[in-house]
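What you see is the complex with one protein chain gone and the rest in place.
First chain written, first letter: the chains are A and B, and each begins at residue 1.
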Amino acid sequence: MSKLVYLIPLFPLLGFLINGLGRKSLSKSMVGIIGSGAILASFVVSLLVFFDVKANGATVVTLFNFIQADRLTIPFAFQADQLSALFLLIITGVGFLIHLYSTAYMHEEEGPHFARYFAYLNLFVFSMLLLVLGANYVIMFIGWEGVGLCSYLLIGYWFKNDQYNYAAKKAFVMNRIGDLGFLLALFWLISKLGTVNYSDVFAQVNQLSSFDITAITVLLFVGAMGKSAQIPLYTWLPDAMAGPTPVSALIHAATMVTAGIYMIARSNILYTMAPATQTLVAIVGLVTAVFAATIALKQNDIKKVLAYSTVSQLGYMFLGLGVGAYTGAVFHVMTHAFFKALLFLGAGSVIHAMHHEQDIRNMGGLKKYLPVTHITFLLGCLAIAGIPPFSGFFSKDEILMAAYAKNPLYYFIGLAGALMTAFYMFRLYSITFLGNFRGTHEQEHHLHESPSAMTIPLIILAVLSVIGGFVGIPEVFASNAHSLEHFLAPVFAASTQLKEAHHMEASEEYLFMAGSTTAIILIIVLAVRSYKKYQRTTAENTGIAKVLENKWYIDELYDALVVNPLNAFAGFLKNVVEKSGIDGVVNGVGRLVGYGSRQLRLLQSGQVGSYILVMVMVMVVFVLIWFNDATIMRFFSKIF
Amino acid sequence: MDTIQILFYALTVVALFSAIMVLVSKNPVHSVLWLIGVFFAISGHYILLNAQFLAIVNLIVYAGAIMVLFLFVIMLMNLNNQSEPQKHIWIKLAGAIAGGCFLMVLVSLVRQAVDLEHKSVLVGTGDIGLIRNLGKALFSDFVVPFEISSVLFLSAMVGAVVIGKKD
């Protein structure tokens, strides 16, 4: 069955080609069916592959030799193992739901643009599948670039808006900075090991010096920073909310941003052998988690809050990776995919109902207008806040426990972030769904629950968000209950061997769970109480709140430190170097050629005599060259 | 030095001297006359090589017909020393040097040619140059080119008439 693994990316590729090429002629419903159908087909194959992997273990399918240069061989190969199978299910499963949702959400778009949207979406899924299926870093890099491209295309989907185009460019450039790190790591690997295949690299990892491993892992982590929006390369993700909301759900919550997590989880043995990098990963993740959470506290755009929440949650995943809880990180990727997709789609439903109003200050009291959205959104909030037994609790708890085992400080900072998460999520929930409606009358008049193509994915995702955590019940509750860990064990086996086991006392663990849950519930109550009766005020925020509302002025800082100097430098190049330097050289060459040919033209006198003269001289020279040996020269010297 | 060698050298001197005089003469009529001298010397060489047919043909066709034609044309145009166009001295020098280099290079090539060592020319005897033998070959093996050459003459004749006709 695993032999059919190449079908999984093939379907979205076909969908992309059909929708992309036939966008002028296909009807909207056809486009929707093709786009969603392709992903559904991939999902079915992924399921088959998943069960095959579960039963028979990992397989590598080589399609053809991609690059062959000297001793370096890079096959175009797919690897179906436990990790990629899990990601396949997340990508195609959540992806399908989002495609389904999009058919309704994007229905106002004109036919060709509608098809363009689905073509991009399919191309994105294709790239993402390539990323997780590749059996070596190069294939992963192809997918890596592909998702970056699709992200750019989809953020700039409404390309008539300059602001959106700017956001798209920002995302692309930020990603490129990270990609440079990835590429360097790739070259480093090739130069040291001469291979990029996962199996070969991981088998030969002992041949690398510790410096090499540290450098490679740090460079890979730079790539992950860009793709997974970690400090300092996170600013593109909130701006990426310019794209359609389902895109935010798919790309900027559920799949693409988890590419960095996937890559590090895939290379777990390298990271386990580079403790310095692990510490770096943990610290960057932790700081990002808390930092983004503080920004989310004061945002008023429904999607911005979710975007910063995503950055924050990704920070948790990196924290998990950094403290060696690879399973926990992957687990959190999974649960996060469920509840963040749910939250984004719920937000999309709200935005849809509010006619593209995104400011939560203009909402309120939507509970009675959008019942399904309200319930599912609430479930999503509970899941992300980490209330047992919702899925977020298990995954976040696993990461925090591992962090505590590594360093208690990590735990408490992480817990602070988790409390902030609970606060801002329920602030968002309260302002949006509770209280009185604060929008215009016209908006109120048109409020309606979204069509079933949008609510059904919401319900499915809500169910998954609720029960998704049960695949990873902590060991303290029941031994061998953590089925995900057992499933993923072969992937992380090498790292597990190297890591000394930290087992907390059961009582201690219970205490932490109870404590954190209590604190979170208190925070939720606080948030709901204070924002339930939210009223608009015209007063500006002051002090720290203003700083938070302006996102710590990070964008302004980057503008001042990087963007503006670069612009100035580019202006210098354009106005000075280009104008006087390069243009001068180019025009000079042109003038030189013109002058030379004017002089050469004089040779073309048209007189037969001169032509014959040249001919005779050339014949002499040719004979001399042809029979260039000493005899002729001796003869000459004898004559003269 | 036997007779044949003496004859060879004498004819060679005459040929080369006449050829140089063709170039040097200012008057085109003189040039033509010197060229006739060259052809006579070459015919002498043919006789020396016992190629009697070619010697006769050379005299009749070249020295007789063709050179008379030249002479005729020159006299028709009334060319003489005064009307003779002259090239610039530098161009003359360059031409002479180029030709001289050409000669020297080729001579040096011949000197080092191993294939030509100890090869000699049958002088004074040998009967392939006789009309009988040439005629046999001409009218058996080479009869087609011979007939084609008559077409060539015809076309040349027509061409000359067409070109020379006053339009």
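Quick note on the criterion: a residue touches a chain if its C-beta (ideal position, glycine included) is under 8 Å from a C-beta of that chain, and two chains touch if they have at least 3 such contacts.
The rule is simple: contacts and distances are computed from a predicted model.
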Missing subunit (named according to UniProt) among the choices "Integral membrane protein", "NADH-quinone oxidoreductase subunit K", "ABC transporter permease" or "D-methionine transport system ATP-binding protein": "NADH-quinone oxidoreductase subunit K"
Visible chains that the absent chain touches, using the contact criterion stated earlier: A, B
Positions on chain A contacted by the hidden chain, ascending: 604-609, 611-613, 616
Chain not shown, touching residues in chain B: 4-5, 8, 12, 15-16, 19-20, 22-23, 28, 31-32, 35, 38-39, 42, 45-46, 49-51, 53-54, 57-58, 61-62, 65-66, 69-70, 73-74, 76-77, 79, 84-87, 91-92, 94-96, 98-100, 102-103, 106-107, 110-111, 116, 119-123, 126, 128-129, 133-134, 137-138, 142, 145, 149, 152-153, 155-157, 159-161, 163-164, 166
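The definition used in the following text is that only the chains that are shown with their structure count from here on.
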List of chain B residues in touch with chain A within their complex: 87, 91, 94-95, 98-99, 101-102, 104-109, 111-112
Touch list for chain A against partner chain B, complex: 609, 613, 616-617, 619-620, 623-624, 627, 631-632, 635-636, 639
